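Note that one protein chain of the assembly has been removed; the remaining protein chains are unaltered in position.
Labels A, B and C are assigned to the chains in the order they are written; within every chain, residues are numbered from 1.
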Amino acid sequence: MTEENAFEWPITIYYEDTDVGGIVYHANYLKFFERARTELFRSRGVSLQALFADHVSFVVRHMDIDFHRGARLDEQLVVKTWPKNIRRASIEFCQVLVNNAGQALCKATVQVACIHPETMKPIQIPENIKSEISK
Amino acid sequence: MTEENAFEWPITIYYEDTDVGGIVYHANYLKFFERARTELFRSRGVSLQALFADHVSFVVRHMDIDFHRGARLDEQLVVKTWPKNIRRASIEFCQVLVNNAGQALCKATVQVACIHPETMKPIQIPENIKSEISK
Amino acid sequence: MTEENAFEWPITIYYEDTDVGGIVYHANYLKFFERARTELFRSRGVSLQALFADHVSFVVRHMDIDFHRGARLDEQLVVKTWPKNIRRASIEFCQVLVNNAGQALCKATVQVACIHPETMKPIQIPENIKSEISK
Partner (left out) sequence: MTEENAFEWPITIYYEDTDVGGIVYHANYLKFFERARTELFRSRGVSLQALFADHVSFVVRHMDIDFHRGARLDEQLVVKTWPKNIRRASIEFCQVLVNNAGQALCKATVQVACIHPETMKPIQIPENIKSEISK
């Protein structure tokens, strides 16, 4: 999976997402990116809830985010998501929020670590997930 | 529109919606209900953004909510929405969040007032909206 | 504890709390009310985290809320909280968000149930909590 065949997930902007500045509150873009990663996993048959029951969880370790243009109420947008690096215990994703004119509103690289949910210690990413995400 | 032919809108539970108790944080059900009301309006050709530009806005004036069962991560739910009362300057909606076993997780009555967004004073609901919602 | 000697907790309105309508997003008032209930408990020596470790948790079962006036960015407000009814396995709180002119912006009655966090079943409220809250 690369930018060309990135996973796409639609996002609609509701009142809850906006702030008094008239655009989406900046922290809320992180929610859109996480929904998209969750749905990428789901589209590959990976349920976060089932992983959790198996003592496998993912947490965000690092993000680098550019906020280019503010999204507005009622806008219908798309998050594009693809892996940049798949390592033993972490995955680095590229994610871009684009409008229907193809403009990037927000771009991020997100490093997600695989951990044991009780100990919070890094663990190896299950092989099936690595192969599904790298397809 | 009644409970039998209520407007239905799907909701998926993401990490952002949950809290340390393992279920959806109670205030977040209000977001699901508002998304559903927004989409009910949109399904009838009414854009909140366009209304806003016309100096027409809706605000929540009163809510009565029963929290019956907590929704969990990854659950796929449906919000059912229908009007209980349509008045001159306000609409009272009934809203229920149900799981795919038909169980009601959360039920609310929501009184939404039509206001002028600058003065915040009540104004008459535009006739086309009243007729669309009452259909 | 009654309305006259209610527990008071200050709230400041930040960007995160507002929406494009220029006032606080309605669901966020529920967060202010929960912060105030948490601090009421803390002021009486009750830690939610410690209770949780003892398999005692509180969940919101019912809310009735009136949204009177919208709070704005930078406003410094106070939540007043007092118990209306203390029952075997639930407490009903009254909560009011007031500005420094004494105006009520938002009023709620909130029924909070005591549950076992794993089974989610109602359990008896620990006696020390009942006596602390009723003081």
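In the analysis below, contacts are C-beta pairs under 8 Å (C-beta built on N, C-alpha and C of every residue); 3 or more make two chains touch, one makes a residue touch a chain.
Note that this is a predicted model, so its numbers are computed, not measured.
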{"item": "Listed residues A:60, A:78, A:98 or A:123, member touching the removed chain", "value": "A:60"}
{"item": "Contact set of subunit C toward the excluded chain (per top definition)", "value": "12, 14-16, 31, 34-35, 38, 42, 47-49, 52, 72-74"}
{"item": "Those residues of subunit A which, in the complete complex, touch the missing chain", "value": "20-23, 26-28, 30-31, 34, 52, 57, 59-67, 69-70, 117, 120"}
{"item": "Missing-partner contacts on subunit B, residue numbers", "value": "15-16, 18-23, 25, 27, 72-73"}
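Assume only the chains that are shown with their structure count from here on.
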{"item": "Interchain centroid distance [CA atoms averaged], subunit A/subunit B, Å", "value": "27"}
{"item": "Distance between the centres, which are taken as Cα means, of subunit C and subunit A, whole angstrom", "value": "33"}
{"item": "Residues of subunit A engaged with two or more neighbouring chains", "value": "15-16, 72-73"}
